[in-house]
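The complex is shown incomplete by one protein chain, all other protein chains being positioned as in the whole.
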Amino acid sequence: MLYARLIASRLFKAVIVLFMIIILNFFLIQLAPGDPAAILAGEAGATDEAFLRQLRERFGLDQPLYVQLWRYVSGVATLDFGYSYRQQMPVLDLILARLPATLLLTGTAFVLSLVLGIVAGSLAAARVKKPSGSLIMALALLFYATPLFWVALMSVVVFSVYLDWLPAYGLYTVGAGHTGLALVLDVGKHLILPATTLALFFMAIYTRMTRASMLEASQQDFVKTARAKGLKNSVIQRRHILRNALLPIITLAGLQAGQMVGGAILTETVFAWPGIGRLMFEALQQRDYNLLLGIFFFSAALVIVFNIITDLVYRLADPRIKEGS
Amino acid sequence: MSDPVLSIRGLTLALPKGADRRYAVEDVSYDVHGSEILCVVGESGSGKSMAANAVMGLLPKGVRATAGEILFDGQDLLRLDEKQHRKLRGLRIGMIFQEPMTALNPLMRVGAQIGEVFEAHNRLTPAERQSRALELLIEVGLPQPEKAIRAYPFELSGGQRQRVMIAMALALEPELLIADEPTTALDVTTQAQILELIADLQRRHGMAMMFITHDFGVVAEIATRVCVMREGRIVELGAARDVLERPQHDYTRALIEAIPGNHIPESRYLDPPAPLLEVSHLHKVFRSRGGLFKSSREVHALDDVSFILAPGETLGVVGESGSGKSTLGRCVVRLERPDSGTLALSGIDLSSLKGEALRRERRRVQMIFQDPYASLNPRTRVGMAIAQGPIANGVPRDKALKQADQLLELVGLGGVADRFPHEFSGGQRQRIGIARALALDPELIVADEAVSALDVSIQAQILELLEDLKHRLSLSLLFITHDLRVAAQICDRILVMQHGRIVEQGSAREVFLNPQAAYTRELLAAIPGREPSLASA
Partner (left out) sequence: MNFLARFAQNRGALIGLIILMSIILMAILAPLIFPESPWRMVQRPFLPPLEQEGFLLGTDTMGRNVASGLMHGAWVSLLIGLVSTTVALAIGVPLGAIAGYYGGLIDDALMRFTEFFQTIPNFALAIVLVAIMQPSVTSIVLAIALVSWPPVARLVRAEFMSLRHREYVEAARLVGQGDLTIILRQILPNTLSPIIVLASLMVATAILLESALSFLGLGDPNVMSWGYMIGAARTVIRQAWWLSFFPGVAILLTVLSLNLVGEGLDDALNPKLARERQ
């Protein structure tokens, strides 16, 4: 019951945010220099005046602004994101075809970075002032400061070109005709480099956050209570410090979702991973603004879904906010 | 007397470099015997908790023992390694801490936290641990123990959490129990209940107990023997009766005398010609804002409060936390806006003023705040902090600064106007706060727990200063405090508040010696160590 109400309230918020994004999208089109019709056409038939007129009519571009806005909003509300004249396909179909690959990549990278980050962070917190703890933090800082696309490129040079261990491009080996388990293994092999490079940056963030959060939690009074009970240090670290330190990390993980989508754009571009990030790069190169805005809307929606999930997880983890206050 | 359970011999603990003194405690020796309560008393910075931390092996980082020994059951605790020490903690030496609100893990159920004590020492099966936890909760008098065992700490009050802490410390029936200011964070009535519980359990289990406190009232209530500490050294050590009634050392004597409430001055209050402040039917409700999917909650902080304050009078407002006393003070200075009712100061109603009109009238009521560390802007020189008020009210800068110098002189801090707040002690900051409140020449000053954050000796000095200023400047004071003893000492009349209502008002003498309301009687009875002090009054 409580969760139903909570989810309802979150969904309500989500709808408002999505609505605002639609409006933002609309005004972005207006903002663009040049003829909106040409933009919608993806500058495909910029020379064909008849085609542009037809577009203007179809999108009501000759109508007052509020009518255009209404048409645009009601279009998106019925999942009509328009047509990509460059790719000769509806925007929605293009995005839906590419979505699973992105979910696979970001999901893997998310789990990988969170698990490794929390482990590395707690190790670093338990070894403050020791060389091993400092080493972990130095590595975390290094990964944090390294441009993601550059790590991706360098890992291609090292692991694909030089060592020839892993494939550098694509989702699976084209033309190999793998099925079943062989296909899963093939995709897994292709996933290693993109997922790892995407995860490194976020792992660095979670490591730093976990360590800071654990050091803060270890200053709390209840840790002294636990020591006064005669508990072993390892039990105190795990049961008292880590558990309390994890709460802020859940919140942070939710906030990182947007960054993860941004990182996916770069990673997919380098590794030719057929997800919506790569699609966005293609749209950029072809100046296919309609597709670009559609992807933008979808990536925001993804982030919102993810935020709702982390919010629910947080509520499960913290007994203090059961009453929704 | 039997052999001591704990024997501290010549203990010296060194502080890390850069601390304000070299040793936390120096050459400290005392014993704790079975079936006795040794109270270690001292003001903040006296090092009273340090020896206890050393006993537990929980010294703060950087503090280490440089001399002496701590003998417990024939072994020197200072020589134990962490593993050996751990085996004593919880099993043979238990400890209770000051802050019940933060001393329990917020994410674990109460039962699991008690069960951990058995787990740490490999006692009992998990099921037995829970049934034993339940028995302990019953023993420490927690209401609804079956429910409490499944509760999270946030679902319990401060007093209830402290009972859980006691249950945990008792779980394995240790020979020595250390209590570090276990009632300081509690309201006075809760404090009385917890003290009674601790004393009772100590008697029944025949434990040796080390009780650390700053409050001589608490000492009088429970101590068998007393050890008075000052700046890391023992000043006086002896049987409780001897120390309390015939203190040998000047410092001890000063501390005991500084406890307010040993005499109640005759009221100077006469029926005034016209009241300075007339408060009638004041209401204030706090609502936690609900949202679209949440319901809101209401707390009646002020419920039909009416009283008058005469010119030159000191009116005390006494109550426990949540009684609405602070809200009353904040409404009078208009930091808070009352929902309804009037606040007439010399006939002008302040209750509904807003914006510019409020800003103009503000100077007439000023406030002295509780926390001397938060009440001064760390980046503003103290002279400027005092002068800001007059400057905001149109006094030229030079003149205001000169006036600030004089005010500092008046509160006993001449020639310091150019310094920053961090260069002053808590008591000095409170003097600066008083000077700031005086700068605008207000008709009424509200003092909100103005001495509660201070050590008892400093407290006495500040109360003396207030008393002195009151006579010299014929100030009118609204004095808000949780401490009836302080109120009795300085106030002409007293209001007692509970749940946002005034339950009793009258002259300080009447309220203190002949309380009418049941709640006032309860409050008075709860003051620790009251009997001996009244006997000498």
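Chains here go by letter, A and B, matching the order in which they are written, and residues are numbered from 1 within each.
The rule is simple: contacts are C-beta pairs under 8 Å (C-beta built on N, C-alpha and C of every residue); 3 or more make two chains touch, one makes a residue touch a chain.
Since the model is a prediction, treat every value here as computed from it, not as a measurement.
Which of the displayed chains are touched by the chain that has been omitted?
Touch partners of the hidden chain, whole complex considered, are A, B.
One chain is left out of this view; which of A:75, A:170 or A:258 touches it in the full complex?
Spelled out, the listed residue whose C-beta touches the missing chain is A:258.
Quick one: say which of A:9, A:146, A:173 or A:310 touches the chain that got left out.
Checking each option in A:9, A:146, A:173 or A:310, the one touching the absent chain turns out to be A:146.
So which of B:214, B:283, B:363 or B:419 would be touching the chain we can't see?
B:363
Pick from B:39, B:149, B:345 or B:376: which residue touches the chain that isn't shown?
Counting the whole complex, the residue in contact with the absent chain is B:376.
So that we can see where the missing chain sits, which residues of chain A does it touch?
Looking at chain A, the ones touching the missing chain are residues 17, 20-21, 28-29, 31-33, 128-129, 141-142, 144-150, 153-154, 156-157, 161, 215, 219, 255, 257-259, 261-263, 265-266, 269-270, 280-281, 284-285, 287, 289, 292-293, 295-296, 299-300, 302-304, 307.
Which parts of chain B are in contact with the chain that was left out?
Looking at chain B, the ones touching the missing chain are residues 333, 335, 359-360, 362-363, 365-367, 369-371, 374-380, 385, 388-389, 392-393, 433, 436, 439-440.
In the analysis below, only the chains that are shown with their structure count from here on.
Residues of chain A touching chain B in their complex?
Against chain B, chain A makes touches at 5-6, 8-9, 12, 220-222, 224-233, 235, 239-240, 243-244, 247, 317-320, 324-325.
Tell me, which parts of chain B touch chain A in their complex?
Residue positions touching the partner: 56, 58, 82, 86-91, 94-95, 97, 99, 102-108, 116-117, 119-121, 152, 154, 165, 168-169, 288, 291-294.
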